[in-house]
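Removed: one protein chain of the complex. Kept in place: all other protein chains.
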Amino acid sequence: MNSDARGGGDDELEYVSTRRLEAFTDGVFAIAATLLVLDLSVNKLGPAISVDADLWNALLGQSHAFVSFVISFLLLGMLWAVHVWEFEHIERVSRTITTLNTLRLLGIVLIPFTTSLSSNYPELLAGRLLLPLNFLFVTLIGLIEWHYATRPGRHLTAGLSEAGIRSSRNGAAVAVVASVITVALSPWLGPWAFVAFILNPIADRIPGISRPRSRRP
Amino acid sequence: MNSDARGGGDDELEYVSTRRLEAFTDGVFAIAATLLVLDLSVNKLGPAISVDADLWNALLGQSHAFVSFVISFLLLGMLWAVHVWEFEHIERVSRTITTLNTLRLLGIVLIPFTTSLSSNYPELLAGRLLLPLNFLFVTLIGLIEWHYATRPGRHLTAGLSEAGIRSSRNGAAVAVVASVITVALSPWLGPWAFVAFILNPIADRIPGISRPRSRRP
Amino acid sequence: MNSDARGGGDDELEYVSTRRLEAFTDGVFAIAATLLVLDLSVNKLGPAISVDADLWNALLGQSHAFVSFVISFLLLGMLWAVHVWEFEHIERVSRTITTLNTLRLLGIVLIPFTTSLSSNYPELLAGRLLLPLNFLFVTLIGLIEWHYATRPGRHLTAGLSEAGIRSSRNGAAVAVVASVITVALSPWLGPWAFVAFILNPIADRIPGISRPRSRRP
Partner (left out) sequence: MNSDARGGGDDELEYVSTRRLEAFTDGVFAIAATLLVLDLSVNKLGPAISVDADLWNALLGQSHAFVSFVISFLLLGMLWAVHVWEFEHIERVSRTITTLNTLRLLGIVLIPFTTSLSSNYPELLAGRLLLPLNFLFVTLIGLIEWHYATRPGRHLTAGLSEAGIRSSRNGAAVAVVASVITVALSPWLGPWAFVAFILNPIADRIPGISRPRSRRP
């Protein structure tokens, strides 16, 4: 409406509630995580099973789908926890934040589809690559969003020291690195490539490349 | 219960929490946005793919569905952000607001269906027209709801100057205009007609036809 | 843990947040309302449509499903608004309230199924009866829950006069009556029987059988 008192690149800065962005995000994460289960379906067990052994075998035949389900669920849980941590420190939401967050959620919403690809075509390249690429997209947008939110002049965050901003940015970069490694290894290792994501909890224990631990005042 | 102290057309005015209307709205938007992914389905890739090239081709064959998914997701994100902005300024919810909001959500809930139509019948008129018509319905109800909420005597909003109300109403009208243009062009341009929606961010930079930027006090 | 200081039938009284009961309820309503759209599906349009006229005809053939969708969505919106109004006045949640609310939500969750029955078998008795019976179940549990919550000695509600409690109980009874009438007429009228639900907005304008309008202090 009027010109910006804080000057510089802040001209699109405006206040809308973080509360609703968080509620929308929680909803999308919760639904995407729950839709994963649709890929485990009795319809895929085959027609007319009437013997115990046949049902156990049919379920074992879905074990690849189950592994994909668990991996995607746990990674969604981890990405959600990162979002929670970040928005504990973000106080105001600008239009750019909203747009970046929408792109991040677009990536989240695709996870049930790429997980389904991974569990249906475990031996094919597209089946192996697209799930890690999907997570790479999400972590990359997350890195950009967090850099944007913590740029010094922007005053969107609160309660973070300069060192804290630096190390949390490094932490967000580690998630991107873990995604890149997973993409690179998945043609050979399949879902085992996701082991690269243990980089995240490891980094979280190293000062300087982790999200700083805040305490109750 | 008793007669109205404020007089005039306010007789159905009553206070219920905007909080729950917002929660319900966030939920419906989040679910509708997430259901869009169900249209991208491994079941549509065709039977028994076992060669890399076949899977990549099958995925490319779904590129139209992917474009429809991205368009609808981004527009849902934009419509959600408009709702957030509006309810930052709406303080009290009357029965008419609740009813108009329910109609608006009815339009939102239909988006996954009309998106699916658009991605399955990209060459047919109904496939091209119904998705933009759906968005027109939503933006039109949104315009009516916002006019209703900001009518001067009604005291439902707070923190908006008269100029702010005028320009935000114009902003809501721009969304309707963008929808109408999309409807008119989509028989010829298909999903490219949605380019008309860049009118919204353009208008948002022009004082007098945009939602005014509020700042933290 | 220990005996009850307030005496009487309050022994199972305890405080848990209405906030989370409301969040859970909003979520279930939002999801049930959104799942209704799954019944409108391109898969039902028939195989391989490639002519405009065929697609329009196929869509017209789904008009019954569309009518069922609109009816169920609007009634869900109305039942949700009633829940919002009631919990504006409920301050504390006892175990019995939680249990009754869970039963009410069980009814809500069934709506997509009974709506689907109604749209697939519009000419058969089960298709006509089960949707109104479902709404009867929900309004009946709602009536019981509201009577329980407003029983004088229980101190669960706040801000309601005795006359207000009486007329809101009558309002809840009107919803049950509307459901019973719909059940009774639906074998002959099909979805038109739902016109009985206009009793609700009518009753809402009559002092003594309506939810009293509260105003901002």
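For clarity, chains are labelled A, B and C in written order, and residue numbers in each chain start from 1.
Quick note on the criterion: contacts are C-beta pairs under 8 Å (C-beta built on N, C-alpha and C of every residue); 3 or more make two chains touch, one makes a residue touch a chain.
Just so you know, these numbers come straight off a predicted model, no measurement behind them.
Of the options A:A33, A:L156 or A:A196, the residue whose C-beta touches the omitted chain is A:A33. Summary of contacts with the chain left out: across C:L60, C:L106, C:A163 or C:I202, the touching residue is C:L106.
In the full complex, subunit A makes contact with the omitted chain through residues 22-23, 26-27, 29-31, 33-34, 36-38, 40-42, 49-52, 55-56, 59, 70, 73-74, 77, 80-81, 84-85, 87-88, 163-164, 167, 204, 207, 212-216. Take subunit C: the residues that touch the chain left off the picture are 1-2, 5, 12-17, 20-21, 23-24, 27-28, 30-32, 35, 92, 95, 98-99, 102, 105-106, 109-110, 112-113, 116-117, 120-121, 123-127.
Criterion: only the chains that are shown with their structure count from here on.
Its C-alpha atoms fitted onto subunit C, subunit B is found rotated by 90°, rounded in steps of 5. The distance from the centre of subunit B to the centre of subunit C, each centre being the mean of the chain's C-alpha atoms, comes to 25 Å. The centroid of the Cα atoms in subunit A and the matching centroid in subunit C are 36 Å apart.
Residue positions 27 of subunit A are each in touch with at least two other chains.
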